[in-house]
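Left out: one protein chain. Kept in place: all the others.
Right, subunit A next:
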């Protein structure tokens, strides 16, 4: 393939650039060299700072030539090189001369270059010329200045704002593009002044706007004004709506489209307002130009999300777009139809889509699948044909993501449309007979295990499941065994047959398969038709509410340090920690974190436990229930940084004060914290562990322990004073003096609150967990939370007050929402599981009302939760 740049090499070209220094410049040759340099840069070649500077200086020599073509290349080159501030000075005078040249081309481009490379001081020097240029007769010059102004507004707004008058004048220019640029700049200058923008819009919508681009700008500014002024309810019509509607009849298509789009994006737009816009968009749907069809169908797609009825007139045109060459257009058309279709058109639509699906790529197919899912949920009675459709495409060729999307959709339909369950499960069974993705097979088998036993005739699924045990790979076989066991556990009549099948699994090649079969055979009873023990069901199939990471860590610790007793699963901390297990501090290493506990900043509960149990005074307190996050007791940048971690036990609390000494000239000894618990009546101090030595920049701890009533979430406020002996240290030798002085340092107060007694433990399926709790433990009550900043703020406040873990993403409140439901779970002291359902509502006066429903394993805990909210 021929190219004039074949074999081009940066070094050689830089050498060639020496011709710039010639006293007799060969303009053509110089132009060629610049082109080569620009080519290199364009291809991604980089210049070192030295090379760039070298080229820049050489290029500046070219100002001596009068050749116009060369001068333009010089302008390009300067912009590409982007000289630094001190280099710019070299060309400033040349460029300023060009800015006043008689040659319009020089004036315009010199302005653009100058404004690109300039700084504030230079700008004030040339400001005068720029203002003149804005109103220059030559439109190229005027536009150059205006466009530069738009850029400069970002960096030197005060200067550009002084040009308002000239820019105003330019807005009236007869040259279309000048008007466009001037309007853009004027709006930018005034955009924070609502009134000014409004006046601008008012005057221009009446006047003559010459260029389509300027009209588009005006439409956008008009929309902004409409948005900010709100609908005028008295007159019924929006201000400026007439102007927008008028633009729908403009000559230029871009203006028509901009106006139509603007109308569809009006807040709370009515069907009456939409109609003319949609009519126009409908015409575009049958244009010969793909860009128009695309723009129209994309806009209608958005409208269909909120006003499907308004778009139904376009359905016929849309249907013909299904076969559009441009697949983006086709997909948009289909997804729009899926939103606007009514129940009777669903069948016809499905037929058309079936042909369409084979033509498009996976990424489009997934979009369509999701749209079909929404459609089915909208018209649940149509589930049969939609489910058939999904099942059919599931059988065809497709990638993993696509098939997963289909399976997810079928699962959702099964869950939400009770009539669809039996058919849906059968479709899934047929699918796993021929599924190439292990992940999908196992997911489906798991799902079958949950849903199948609840159907009217579970036995019909057994054949499909058992076939997996015979035919598939080990992972799927193991999953199938578990599923069979679930059927056996939940459906007593099937037990004998399931046992027969499970016994066959004992001969499988794979360990896991055999292990599972053995487990189930030994726990599910004796194979007779008898009810499975509830505890067995819970053990085998109940959810594991312990974070796997913590389980792994605990198991690792256990293996390293095996005790006599078997591993106790209850000893695994349930709190979800964001950091991995803490490293042991290397001896002699000085960590620099202020007040950091001995291990990494947020150490796992394990590390705390080990630490506390290694201290004999505290070892007798029993199992550590919860450790709080560190609470700072000093401000930043103080001499001594202290934070406290509150450790909660059944009948005790231990405060661990992490201290850091930031003064190199001091060594602290015998450091303790004097705690005043006069505002914490239920607590009594039972012990302290002083810190013998606290040298510079080495965090260490001192502890104070309190006794409290057992099992009660006692609360209280604690005041603290750090007491120590301070010795001066000679920083050159590191040696402390022999004598020290006693001193004290006031710390901030902290509190122990109810939330400290609850562990944040999530549950994966809140609904199941809620139903598995005894209804008798439920306590419901309503509370008025008074006026609040926002619904989200109120929700967060309650979540923090209770200190429980939000589940299933319910801590996120949709903006503009008037109501919200939040699901929380946690473990209360005494190892009691607690679940909370909160319903919030906010009215126009921002008063928030809340309904609190609590279920737990112990009814007194439910009461306690209400106590916390009532007093919080």
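Please note the rule applied: contacts are C-beta pairs under 8 Å (C-beta built on N, C-alpha and C of every residue); 3 or more make two chains touch, one makes a residue touch a chain; residues count from 1.
What we mean here is this: contacts and distances are computed from a predicted model.
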Identity of the absent chain, which is to be given by its UniProt protein name, from "Vacuolar protein sorting-associated protein 16 homolog", "Protein phosphatase 2, regulatory subunit A, beta b", "Coatomer subunit zeta" or "AP complex subunit sigma": "Coatomer subunit zeta"
Given A:19, A:38, A:176 or A:377, the one touching the chain that is not displayed: A:38
Full-complex contact with the absent chain, from A:132, A:188 or A:455: A:188
Hidden partner chain, touching residue among A:10, A:29, A:72 or A:537: A:72
Residue among A:4, A:23, A:566 or A:844 touching the omitted chain: A:4
Contact residue for the chain not shown (choose from A:213, A:462 or A:607): A:213
Chain not shown, touching residues in subunit A: 1-5, 31, 34-35, 38-39, 42-44, 72-73, 76, 79, 112, 147-148, 150-151, 184, 187-188, 213, 216-217, 220-221, 224, 253-254, 257-258, 261, 288-292, 294-295, 298, 325-326, 328
